[in-house]
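Missing here is one protein chain; the remaining ones are kept as they sit in the complex.
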Amino acid sequence: MNKRALVGLLILLALLLVAPALLGGYGLSVLILVLYFAYVGQAWNIMMGFAGQLSLGHALYAGIGGYVAAGLYFHYGIGPWMGVFAAVSAAVAAGAVVGYLGFRFSLAGVYFALLTIAFGEFTRIGFDNWPWAGGSGGLFLKVERGVSDLANLRGGAVMFYYVILALAVGAFVLCRFLLESRLGRYWLAIREDAEAAQAVGVPVFRCKMLAVTISAALTALGGVWNAFYYNNLFPETAFSVGRSIEMTLSPIIGGLGTLFGPIVGAVVLTGMGEVFTDLSDQFHIPGLKQIFYGLALMIIVMYRPAGVWPWIATRLGFGEQRK
Amino acid sequence: MNKKMHLTRRHIGRAALAGATLMGAPLPLRHAFAQSAGDLKIALLLPTSGGQAQIGQACKRGADVANAVLADMKIPAKLDIVTYDTETKADVARTQAEKAIAAGAHALVGAFDSGQTIAIAQVAEQKGVPLIVNIAAAPPLTESGYKFIVRNFPTAPMLLSGGFMMQKEVFKASGATPKTAVLLSVNDTFGTAMVGGIKAMFPKLGMPYELVDVITYDAAAKDLSVEVAKAKATKAELLMMVSRLTDGKLIIQELVKQRWEPMLINPGAPGTYEEDFIKTTGKYGEYLLSMEPWMDPKSAMTASLEKHHVAQFPKDQFDLDAGFTFEAMLIAAQAWIAAKSTKADALMDALRKVKIDQHVMIGGPIQFDAKGQNVNIGVAALQNLKRAPTVVLPQASAMAPLVFPQPGWNDKRRT
Partner (left out) sequence: MSQDFLLSLAQAITKGLLTGMVYGLMALGLSVIFGVMRVVNFAHGEMMVVGMYLAWAAFDYAGIHPLFSLPVIALLFFGLGYGLQRGLIQPFINRPEHQQFLLLLAVATIVVNVCLAVAGPDSRGIQLESQFDSYELGPLVFDAVRVHAAIAAVVIAALLWLFFTHTRIGKSIRAAADNHMGALVVGLDVRKLYAITFGVGAACVGAAGALMITIIPVTPFLAAEYTLLAFVIVIVGGLGSMTGALLGGLLIGVSEAVAGLLIDPSLKSMFSFGLLIVVLLLRPQGLMGRKDSR
């Protein structure tokens, strides 16, 4: 990263810190969505962008994380800052199972992706039939007006904004650190050519396992945040394939394997979604927004297949390229 | 058949019109252009696209004719209703609610689905903007201590116990009381909640029959011969079906094929009163009983609502989605008139005190308890008669006499 990029980054961070004072409720809620998708996108990017393993079942980790933390709070009054350890552990365990099976039996590409989908669906139906988690009727957290209780993550949008901002910044820093580390270089080697990496002594299996567990852990944190922000969980949405696919979009559109890709992708996609909603609201045709959205996705993947960020970065003279 | 043709033509026509407008339209962001007339601004949040689009659009029709009905009824209120699409997603519902409030909405109405409604309720709560729930049955909505929410729809337990009480009325009125019953249910979110509720509540209901078995089937099932055969094997006198549209049809087809003629009651699920069900099952769908909250056919307001609904949407069924969504608009209008202000606190205050005697749905006057729940909503026994869902009980609203138990599949009364 060059100096110019660093200055840009600091200005951006400063703006984000004061954003709640500048934005209204609507602007803030959109920015929260941007940060959420940037954060889970960053987590997913570790799997796919760094280590080259296509997961289409990341809703599994977010769902497990959210359910565990919300369930502990709901049933035993255990706050999320404690519950998060259980949540992350559970998601890491799930990630380890998926990863172990997938990598041990050397599934790759579409086959690995389908395995992740299958596990997500499997879990969804399980939660549908699990009374502790509220079954298919859903799990609801109690909400109180005017409360701002950071210890239990109960409060208004501004609090959740700062929490997700902290998570997004933390994930960014962590990913940068990981990329620079030996592990990060191993991942890139595996992504480019797993067999060659194995041949030169990269511990391929262990590195892949680390990728899936770290990614699952980060995603689970996002899931916990999500559960406490929305205060309700349904297996049908929490574990849905659609939820998993949403998580993959920001990094792919933004620039797979880059640090800024998930962030830029989240800005582009969420912004696009809002503009298209406004646009299509004028015509009262249900589904029009999604048609626009689909067209935009198509155009981006056709003309900027490596993502939007690498293109912007070269234009603006920031150094980062896909490593 | 004709119906669909028209519907589709209208859709296509609308699309073409929209396309034409698209050419010349600037791209104003709506929230930047909040109109500033003196009307009460209502944001209607509904899933008009995504998996729940069908119901979302049915709800919207009730709101689309609301002003015409209010004018008919000489209620001096004109509502400025703007619809926001939640895309059947809770996160979209939340940002749309924020957007609506930023655009100056004085009250929110929505949102059919409990998850999306809760997401909206939190925004309403934080911003102190009243939310009138048109449809959503999850109890936590009014059990979570929200101060800015009122719900004019029965909670799932209310719906069920009301439906079972109505069953007793049916037995009393007809003199036919089954001694055994079997429950056949779809296992989607709604069906599971229904079955759970029935199981939990059953011992306390004091029903005259014994529930001998509960059989569930997958929501995606394309064939229910096995399930119906299982139910038949219990030899129960009453079959309660909790189904949706497609599987409801399959159950009827199987009952006919397997020549089983139990008493047949839908204890509160959708499906069996819907137009498509009635059309497809033909004479076999006749006489089926459904326990539902429904429009009171003897209310003048219902007559007006139905008239405008038929006029504006001649090819769409007039059902409880439109009824409840209209009532949400009515509640907003009455609260506004009482409050003489569009200020949130005044509106909310008026909502809490509202008592609306003349309305659309069967039940007592619309008023809300301390939690914001309307506890006066009634349940009707609906019977499919002459290819239309018809209120047969309670007596005060009945449009036709009850026929129970249902005539056999080959009975001459089925035509």
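Which chain is which? They are A and B, in the order written, and residues in each are numbered from 1.
Definition applied: contacts are C-beta pairs under 8 Å (C-beta built on N, C-alpha and C of every residue); 3 or more make two chains touch, one makes a residue touch a chain.
Since the model is a prediction, treat every value here as computed from it, not as a measurement.
Engineer: Using the touch definition given at the top, which of the shown chains does the missing chain touch?
Structural biologist: For the complete complex, the undisplayed chain touches A, B.
Engineer: I'm checking contacts with the chain that's been left out. Which of B:E227, B:E292, B:E306 or B:D321 qualifies?
Structural biologist: B:E227
Engineer: Among B:Q57, B:Q383 or B:Q406, which one is in touch with the chain left out?
Structural biologist: The one listed residue touching the chain not shown is B:Q57.
Engineer: Based on the whole complex, identify which of A:L9, A:I78, A:L114 or A:I312 touches the chain you can't see.
Structural biologist: A:L114
Engineer: Among B:D39, B:D213 or B:D276, which residue is in touch with the absent chain?
Structural biologist: B:D276
Engineer: Using the touch rule from the top, list residues of chain A that touch the missing partner.
Structural biologist: These residues touch the chain not displayed: 48, 54, 56, 101, 105, 107, 109-111, 113-115, 117-119, 121-122, 125-126, 128-129, 241-242, 245, 248-249, 252-253, 256, 285-288, 290-291, 293-295, 297-298, 301-302, 305.
Engineer: By the contact definition given up top, give the residues of chain B that touch the hidden chain.
Structural biologist: On the side of chain B, residues 1, 4-5, 7-8, 11-12, 15, 49-51, 53-54, 56-57, 187, 192, 216-218, 220-223, 225-227, 229, 233, 245-246, 253, 256-257, 276, 279-280 touch the unshown chain.
What we mean here is this: only the chains that are shown with their structure count from here on.
Engineer: Indicate the whole-number Å distance between the mean C-alpha point of chain A and the mean C-alpha point of chain B.
Structural biologist: 36
Engineer: Of all residues in chain B, which touch chain A in the complex?
Structural biologist: Those residues of chain B that touch chain A are 14-15, 18, 21-22, 25, 27-31, 48-49, 53, 56-57, 83-85, 87, 89-91, 94-96, 98-99, 101-102, 114-115, 118-119, 121-123, 125-127, 138, 140, 144-148, 187-189, 192-193, 196.
Engineer: Enumerate the contact residues on chain A facing chain B in the complex.
Structural biologist: Those in contact with chain B are residues 24-30, 33, 128, 135-138, 140, 142-145, 156-157, 230-232, 234, 236-237, 274-275, 277-279, 281-290.
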